[in-house]
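Notes follow once the structure below has been shown.
One protein chain is absent from this view; the other protein chains keep their places.
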Amino acid sequence: MLEDALATLDSSRDELRDLDAAIGDGDLGITVVEGARAVREGLRTLPPEAGISLILRTCAQRFASANPSTMSALVAAGLLAASKRLGEVENIDRAGALVILEAATDAIQTRGGAALGDKTVIDALRPTIDALQGAGPENKDALEAMIKSARQAVTETASLQSQKGRAAWIGERTMGHPDGGATAYLRLLEAIAGTPSFAS
Amino acid sequence: MLEDALATLDSSRDELRDLDAAIGDGDLGITVVEGARAVREGLRTLPPEAGISLILRTCAQRFASANPSTMSALVAAGLLAASKRLGEVENIDRAGALVILEAATDAIQTRGGAALGDKTVIDALRPTIDALQGAGPENKDALEAMIKSARQAVTETASLQSQKGRAAWIGERTMGHPDGGATAYLRLLEAIAGTPSFAS
Amino acid sequence: MRKLINDPGNFVDEVLEGILLAHPEKLIALPHEPRAIVRADAPGGRVGIVTGGGSGHLPVFLGYVGVGLCSAAAVGNVFSSPSAEQVLAATKASDCGKGVLYLFGNYGGDVMNFALAGDLAEMDGILTETVLVHDDVLSAPREREESRRGVAGMVFAFKCAGAAAERGDSLSEVTRVARKAVKSMRTAGVGLSPTILPAAGKPTFELPEGYMEIGIGIHGEPGSHRGPLESADQVTERIVSAILDDLAPSSGSEVALLVNGLGATPLEELYLLYRHAHRMLVERGITITRRYIGEYATSLEMAGASITIMTLDEELTQLMDAPANSPFFRQ
Partner (left out) sequence: MRKLINDPGNFVDEVLEGILLAHPEKLIALPHEPRAIVRADAPGGRVGIVTGGGSGHLPVFLGYVGVGLCSAAAVGNVFSSPSAEQVLAATKASDCGKGVLYLFGNYGGDVMNFALAGDLAEMDGILTETVLVHDDVLSAPREREESRRGVAGMVFAFKCAGAAAERGDSLSEVTRVARKAVKSMRTAGVGLSPTILPAAGKPTFELPEGYMEIGIGIHGEPGSHRGPLESADQVTERIVSAILDDLAPSSGSEVALLVNGLGATPLEELYLLYRHAHRMLVERGITITRRYIGEYATSLEMAGASITIMTLDEELTQLMDAPANSPFFRQ
């Protein structure tokens, strides 16, 4: 599932590049696509019996090194934190997914120091935690709810002024552009929804 | 006489600048005009009883320092050589003028290493020596003959290729432009011809 | 583009290759991580100092790897962060058991990657501390001092912390010295032209000919004032005033001053800036006791310059005066 989803991210390369170019340095498309490719390669090196924690650590390490940048280091820090918080389990259930999401979001927020509304990936991550918590028993519905909340958050970032990262340097001129990091997270969720396990 | 002539050179500033700019660095107008001004100032500091040799040395020193360049150093070297060759005399007669002219030309040629036809001031200086030598008793006629020969020489430099100095760097592209240094000498002779002692 | 380069995609690696061919007795690349450049004699018996960041700023960063300076640098692509893995490799090569100081400029990508490296180093039992250089006074107001960018003042931080490490100070001492240096310094700069990234082939920002941007960052980040180019004296007036307003050195202070060229500005012009800065400080009763004028932290071929002023006490003076030796910096 994850492998398919990551492969789908290829198609967001240009969108993410352009979003980052508008208010940053334009490397986000590469960061995400190359990062995803590196993760896929990393996953293939793992033994079939690998637990979730190891999988997360591998994702972190691979994503961080593919195209070093703010986003890649933050995502890696988030995944490492999730791997620690989760401990050794073999499968992810709904509770496990929530642990991962919360741990990662907390870690990214601690590390990056971004508050909600600072126009970063945090703006999309936080609402999906609530969506996941409040969702019904069907995983598919839960994912849909997360996507819905992330999509709304991304749209809202367009009216915010960047307070963190490279984009913060140009302050007001970031207004009108949605945040690239938040968009990348949305595209990941959408890609997961498009995999055979979810697509209806 | 010399003072008047030097003052007249002011009017050649732009012409010399343009000639030098076409095939050199364009500072010849400044070199000649500022040099002439400095010489005039220098002459005023001399006691009335100053001999020709001292006058020449003063001219050399003043001209050399006004706007340092190839031309100013060559002219100064020429004047110093003339001052030496002439020894202590109080006035210049025809023979004295010839000594000065020959000594200066020799020195400039030795120092600069330019041959006739190398498109330098030498091309104008040399023929005026012959003109002066072959001229009749009237100073005015002699000067006219010098001017005639210098003017012809300057015209001819236009069809030559620069072999010395900055202009030599652009080789063929100097063709079609008369030499600035030669022109400057011609303008000096013309300026002398225009002073009260000569003007009819 | 007016660049002497080969394939832009290989730019950084080829530059490194050239540097290592030229200075094999002083610098080495780690065999398993060629983007980690390390003092040939690392780790030695001293506290390590690891720096790093994007490429395109030579002599920053790896030019300050040497005796009395840093122990290693992690080398990112042009204007982008090195990876945590590269920083980690540099960290391991720099640690003799006494720990490692991370000393680098305050940029998001670098901060995140060094932090991640610190986490990984911790798992390996290596103690790390971090000091961010944030000297660019015009990049944020004093209330948000900690969010200012790090620019040429880095060089003074490397110099002081490096001297402390070299004389055998502990990690906490080296960290204290680095913090003190950062606290004592301010930088402000001016840009006169953008720079062109080898890979992108386009200017990093737009600045019309005949304009200047005061407060520009070394990646072309926007500054505090854009307007028609002024005279060297006027520009110096703006820059030095911005520094002094914030640093507020008392009359009678001694300072170190760095006039830094961003790449395309001739040394002649840097001395014009020095001239006026000198006069301004004299007027205020401040003495420049140590001075550096040249290209110390660049932005490829950007035209422009910055001035850094660091107030000196006896300790910092001593550290500034200590010997230092890298292929790019020697005293």
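The letters A, B and C name the chains in turn, as written, and every chain counts its residues from 1.
Criterion: a residue touches a chain if its C-beta (ideal position, glycine included) is under 8 Å from a C-beta of that chain, and two chains touch if they have at least 3 such contacts.
All values reported here derive from a predicted model rather than from experimental measurement.
**Q** As a test of the contact rule: which chains in view would the missing one touch?
**A** B, C
**Q** Could you tell me which of B:52, B:76, B:135 or B:189 touches the chain that is not displayed?
**A** Once the missing chain is taken into account, the touching residue is B:76.
**Q** Hey, which of C:232, C:247, C:286 or C:316 is the one touching the hidden chain?
**A** Going through C:232, C:247, C:286 or C:316 one by one, C:232 is the residue touching the chain not shown.
**Q** Based on the whole complex, identify which of C:72, C:240, C:264 or C:310 touches the chain you can't see.
**A** C:264
**Q** If you put the missing chain back, which residues of chain C would it touch?
**A** Given the touch definition above, chain C has residues 1-7, 11, 14-15, 17-19, 21-22, 55-56, 58-59, 190, 192-193, 209-210, 229, 231-233, 235, 263-269, 271-275, 278, 291, 293, 295, 298, 300-301, 303, 305, 330-331 touching the missing chain.
**Q** Could I get the residues of chain B that touch the absent chain, sorted low to high?
**A** Where chain B meets the chain not shown: residues 25-27, 61, 64-65, 68-70, 72-74, 76-77, 80, 111-112, 164-166, 169-170.
Simple rule for what comes next: only the chains that are shown with their structure count from here on.
**Q** With centres defined as the mean C-alpha position, give me the chain B-chain C separation in Å.
**A** Distance between chain centres, rounded to whole Å: 57 Å.
**Q** Indicate the whole-number Å distance between the mean C-alpha point of chain A and the mean C-alpha point of chain B.
**A** 82
**Q** Hunt down the residues of chain B that sit against at least two other chains at once, touch-wise.
**A** None at all.
**Q** Which chain C residues sit where two or more other chains touch them?
**A** Chain C, residues with two or more chain partners: not present.
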